[in-house]
Structures are given as structure tokens and as C-alpha cells.
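Just one protein chain is left out here, and the rest sit where they should.
So that you can tell them apart, the chains are marked A and B in the order they are listed, and the count of residues begins at 1 in each.
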Amino acid sequence: MFVNQFLFLAAVLFCIGVYGVVARKNAVLMLMSIELILNSVNINLLTFALRNGSTDGHVFALYIIAVAAAEVGVGLGLVLLVYRNKKTISVDDLSEMRG
Amino acid sequence: MKLFASESEVLAPLVSGWFLEHAWLIPVVPVIAFALIILFGKRLPMKGSELGVLSMLSSLVLAAGAGYQWIQRTNSATEEQFVEPVIKSWSWWRSGGFDFGIGQHIDGLSVLVLIVVAFISTLVQIYSLEYLRGDRRYTHFFAALTLFSGGMLAMVLADNMILFLLGWEVMGLCSFMLIGHWWEDDANSKAALKAFFTVRTGDAGLLVGITMLYFSANDWTQEHLGVSGFSIRGISAWALSGEPNSTVITISAVALFIACIGKSGQFPLHTWLPDAMAGPTPVSSLLHSSTMVVAGVYLVARLYPVFFVGLDILGSGGNLIMIIGAITIVISAALAFVQNDIKRVLAYSTVSQLGYMMLGLGAGAWLPAVFHIFTHAFFKACLFLGAGSISHSASHHSFDMKRDMGGLRKVMPITFITWVISTLALCGVFPFSGFFSKDEIIDNVGHNGYTNFMIIGLVGAFMTAAYMTRATYLTFFGEPRGASAGENSHDSHDSHDSHDAHATHDSHDSHDSPATHDSGGSHGPHESGLLITVPLMILSVLALSSGFLNATPFGESWERMKLWVEPRAVEVVGVTHSGGPGEALIITAPGAEESHSESVCGSATPESGICYAPQLKHAPFKWSKAILSMFIVFLGAALSWILSLLLFTKRDRRLVGLTQRVKVLGLGHKFLVNKYYLDVLYEKVIVRSIAYPIASAAYWFNQNILDGILHGLANSTKKLSGWVYRNIDQRVVDGTVNNSATFTKSVGTAAQPTQSGKVSQYGALLFSAAAVAALVLVIINT
Partner (left out) sequence: MIAQNIGFWIIAIVMIVAALRVVTTNNVVHAALWLVVVLAGAAAQYILLAAEFVAVTQVLVYIGAVMVLFLFGTMLTRARIGTESDLNNSYKKLGIPVGLVMFAAMSVALVSSFGDEKLPQTASVVSTQEISDQIFGPYLLPFWALSFVLLAAVVGAIVLARKD
């Protein structure tokens, strides 16, 4: 197995995730795209852990999973709050930050 | 090598003592007190203030003990012996192979600053007992004040950069809390934010510098000294070892110096300091004399070898530190002339004095600069507390010299006398402390070959004398005006309402208004209470006498500071004295010079050829030079006195309204009143342009922007031709500012579509910028 086949898989997933973040309007779908990005990073970490024969990558992959869980929890909490106040979760309708 | 061995055998054992070994207790006490005040303060009989004062007192005792034992230690060493600093270090935390230590590094420099900080903090806390009596956040004030001192103390005795950074940041946080103590007032919370953000701008440099030093020094320090690359001792030795790459050390030194610029209010980041006057006066006093602003100077003095090598101190033609210091001296002294707020005059004078310290450090005058930290702390604290005393008891919490002061010398004799003593010290008049430090700096700058910078220093001394005379005249002489004349412009000033009422009245004099007035019913100006005057008197006695600790004019035996703070001089061929920043010095032995003749330290330690301090020279004292600078100071004071007399009392027709009549003067005046338009630059131009960065990247080809630029250019051309027509006119300045504003506005308008507030659009722009940047990186690297 080549190092690159895993890295390329991660790169493809990352770019798809980026596309999702940019293109999606629904807040829940945006969060899902972010999960794709995080998973691609995990694949990279584990590939390098195997390549270098160290366990550091595993530790950080686990930390990322934990952080992702926290992020989804807070993110969905926010989405619920927004929905309750505005009856929509389309991020395009949230333009209070207009300059 | 044999010579080394025989040399080191004759060295006397250095004495140490309990206070030196346990100096780490000094910051620990206030930190514990902080926690206790926050937790239980409100339930205590004096609302937690007694804990603050007690903790500062015990820190002072510990620091004084350490100072005494340090003096014993230096005395126990032989004439030329290197006095080893008392270093203790423990492992604080470990992560992923990195070991972060915590510990103390006690040497002359840190002991000196510890004593000053603990002393001033104690007096300020005692003063605050009276000044803030009845304030609604009394307990929190004392908690923050105690932690503030604790942060500074921790920073001063830090043995490694991580602990140093911790103390530095704790101070930054506490300064934010203290400056914004009366945050109900919009101006105060804005000033607190401004101070915080401006200092943070510089702090980025500190992080960069520490990181760079760690990664470049760690291998060397582990190998030679067995300490990590965070250790201050290790970094100092590494910097002088000839090992470091010159680019790396230069960039690290510049990064660290940016942090000092932010913290010590040097040009161009000095703008936060005068605004920090929004805090209560005791805070200004503490902030400006011994903590916070001194931190930047202390960093330069502490890691002097890094700056010495990195910025080529003692090289020909000056360096970054000197240039920044010199600019700061002159521009802030000029600003002090146009201030009506007494605290702002003092603030700009602090900035200017810090410039002297930087100039001294940059010019290789390490000891005079450090000594100036010491003397400056006393007289500046005294001046600020004096200003607070005036506003507290005479001028109804106003700081406006022109409107609410004048003629106070009769009603406030103690404040007046202490003020005058400190002013004389600040101006550097002969037997007062400022003379022995400031004049030494100027003298040494000249001695090291920087004549131009010496002239700037003398100009600064002239200006200092002049603006302080103006302030003294306006405050204490002439006819009483406004509040100090007994006029009761503000009806109620009990409870906190007075403060709020003030805020609506005028933003200029609402910086400071303690909650209650001690006198209750009596509204006329009077002398302040003992809790205020006693600290004033103690400080003024020190302002008068502290200079004699290093009185160069009276010969070698009076130079105690050189003995205690600067390690023992080493006799090296061709150089009369060598000394160095607090760290260690170096035993020379015959033969050592030959192998190390090229190195900056000129000698090496016996054990491993490790050098901790650069070679520095001291200028011999000459009365002729001192008399010259005295003459300049008196000239400045006399000129300013006459002008003040004519302008403010006699209302001379030739002088009154001069700035309105003569355009050139008016222009200069306006320029100064607007603080060189630096705030405009930062807030209107830089911050705004950073607010639209993605915009300019994504819509680079946008027609509107091009139009905007053309529009701006056309405007400036128009204004420029207008300027040629009308010669020097006020509109030059206005025009420039308006133009930059117009330009910014047009850029902003053009970029407005990107500020849609839509998250996904921001995301798209962010990722496209990242993609483009990645592409650029790939293209460059292949």
C-alpha cells in the first residue's frame, strides 16, 4: 500500500467537505460537511502514524473525535436556538453581521 | 586550563540565605491573597483590602530580605568573582516531550525590581484605602490590584520564558480590569479595551520571540548547561556563544522588542498609555511607575545578550532600540505641552522617560537604564499620587489644570512640596535622584559614540523641564480657578452618582472620580488625609535620596548599584570595566583573552567557556557635562516659567491666542492635540482596512475599487494643488486625513457587497483565499 493512496483519499474527502461548507445553505448540512473535513484529517493523522511508527497520531485522532463530538453538540444547540427564534435554519437568512 | 583551575580555587564561597532561597514566595503571597480576597473578601471587616495590604507588606519584607542577602552575597565574593544568581527550578508541566519549568532566577536586577515593585505596590494599596473608600467594587479593585502586583513579581523573578509570559499576560489582564474599573462609563471601558488590544498587538511578538528562541537555543542549552531553551540563563549564554545564526537571533530580538514597544508604550504603540488614565489614580500610579510599563524595559534588560547580539548594540550608527527610544522621548515630550489634563501630562512624561530607558539600553548603558527604572518608580509614583491627592481633595475629581486648578500651593502644602521634589527629580536637577540616573544615561550614550542620540537626550531633558514647569505653574501657582477656587460646579458627589453625573458632563475630566469624598460636607479645597499624604512623603523622600545609591559624581565608593546589581567587574585588557546584565560574569584568566578575543564578552567562565553577559563600558563622570545638562534643564524651566506667567496670569496680548493667529504654530498645535493623528491612523485606516481584507482579495478587479483609488488619487492631487496655492495651511493636515478617510470609505463602499453577513459567503471567500494561497505556496516550492 502506498502512503499516497490514503493521503489522496483524505484530500478528496477534504475538498468535498469544503465544497459542502460553501454550497450548503442548511445549517445541519453544513455541520455534516465539517464532519467530512474532520474525518479526512483523521485519516491523514493515522496514515502518518503508521508511516512513522509512532502512536502520537492515534492520540490526536482520538482527541479530534472528542472535539468533533463537542462541536456537533454545541453546533446543533445553536441550530435549535436559531430555529426557535427565526423559524428557519437557512444560514442565508442569518445576515445580522452585514457590514 | 591549569590557570583556570588555580584561579577558581581561590574563589570564596558565596553566601546565600533563607530569603534568597525562598524568593519564589514573593509572588506566591499576593496570588494567594488574590484568591482569598475574591472568595471571602466581601465578608471581611475591611472588605478584603486588609488582605491586599498585608500580602503586599509581606512581599515587601520578603523582597527586602532577599535584597539584603543579595548584598551580602555580592560582598562575600572576591573583587573579581562572578556572583552566581540563585536559580531554582521545578518541572511545572510536561506535554509531548516538552518540559515546562517554573522557578526563580534571583540576581541583582531581579532583586532590585522586586523591591521596587513590592514597595510601590504597598504604598499604592495604602493610598487606595482612602482614595477608593466606599467604591462599589472596592473588593474587586483590591483583588485585581493584588493580582496585578503578583503578576509583575512573578514575571520579574521568572527563571524561564514561560513563567515570564505568564506574569506578563496576568498583568495585561489585570490592567484591563483596573483601567476599566468604572466601566459604566463608556470612555473608561473603551480605554481599557484600547490598552488591552494595543498591548496584545505587541504580545504577538513576545510569543514569536519565545518560540523562535526555544527552537534555536534548546539543543545548545541542553548540551552545555542542561537546561531547556526556555531558561533565561540558557538563552543569555546561548546568545553570546557565537553559535546562533545571525538572522535568527536578529528576528527574535526584533520580535521581542515589538512586545516591549507595546508594553512599555514606545512609539508607535504608545497611544494606549495616556488613555489608560481612565482608571483610578492609584492604578495609573502603579501602572506607570513600577509595573506594566516597566515590564518591557525589564524584558530588554533581562534578555540583554539576545538584544546585544541580535540588534548589534554598541555597533556603529545606532540600532532599533535606540531609534525607537529617541523618537519616543521627543514626540511624547512634545505631546505633554498641549495637555490640560494633569494626569495626561504625567502619562506622556512616563512615555518619554521610558524612552530614556530604552535609549540607554540600546546604547549599551545597561546599568544607568536599570537604575533609571529604580529612581523613576519613586518620583513618578509620587507625582501620580500627588495628582490624585489634588483631584481628591481640591478640585472635585477634576484633572483639568486650566479649568479647575491653580494656586493650590497654599492650601495643599504637603502635596505641593512632595510634587516639587518629584518634579525636580524628574527633570534631573542635581541632588535629586533623576539626576544620577537620567544624566548617566545621556552621558553614557555620548560616551559610547552616539553623539546625535545624546543631543536628542538633552533636547528631551530641556522639554521635560519645560512641560513640568508648565504643569506645576498651572496647578499650584496663579489664581485658583474653577473647583479649586471653591466653585461648586457639581452638586452631589457622594456615592457613585457623582461619577455618573460627571460622565455626562465632559469626557475630559471624567477619567477619574472616586466614589465618595472624604470630607463629606466641606467642599472647599483642603489638604488630603494621612493615608494619602504619608505615602506621598515617603515617596518624595526616596525621590530625593534614592539617587545616592549610585552617585557617580562622588567617586567609586558611592557606586553601590554597580557593586550590587551589575556583577563584579572583570579586568580585561584594553577595557576599564566590564559588566553585564544581571546574569553572570565571567572570571577571566590569562590566556582566556587570546582564545576569546573576538567574542563580545571578552572573557569566558572557567568551567566551559560560557559567557553570560556582554562587555560594557561606563562613561567617566565629568562635572563639565553635568553642568551643561543642568544649564539646559534650568533654561527649559525658566523659559517655560516666563511663558506660563505671561500666558496664564498676565494674559499677555502677544501670547494669548498665538496659535490662532500664527498659522504655523496653529498647525503644530493642532497636530499635537490630535496626537500626530496616530489614533486616526490606527482606528480609521488600519483597523478599517483589516475589517475588509477578504473583500479586497476577492474583488481585486472590481471596477468600484479601481474607481475608488482613482477617486482618492484625484482628490489628493486636488488637495495637493490647493496646498501649493495656499502655502502652509491648516488644511494640509485636514486634507490628508480627509483624503485617507475618503479613500478608506470608497474602498469600504466598494467592498460592502462582500460584507453581506452571510456565513456561507464568508466561508467561500475564506476557502478560496486559502486555495489561492496553497497554490502560490506549491508554485513557489516547485
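Just so it is clear, a contact is a pair of C-beta atoms (placed from the backbone, for glycine too) under 8 Å apart; a residue touches a chain by one contact, two chains touch by 3 or more.
Owing to the predicted nature of the structure, the values given are computational and were not obtained by experimental measurement.
Taking the whole complex into account, chain A touches the unshown chain at residues 1-9, 11-20, 22-26, 28-29, 31-33, 35-36, 39, 42-43, 46-47, 49-51, 53, 55-56, 58-59, 61-63, 65-74, 76-81, 83-84, 89-92.
Within chain B, the residues in touch with the undisplayed chain are 93-97, 758, 760-761, 764, 767-768, 770-772, 774-775, 777-778, 781-782.
As a working rule, only the chains that are shown with their structure count from here on.
Each chain gets one centre point, the mean of its Cα atoms, and the points for chain A and chain B are 45 Å apart.
Those residues of chain B lying in contact with chain A across their complex are 96, 691-692, 752, 755-760, 763-764, 767. Every residue of chain A that touches chain B in the complex is listed here, in rising order: 18, 21-25, 30, 56, 91-92, 94-99.
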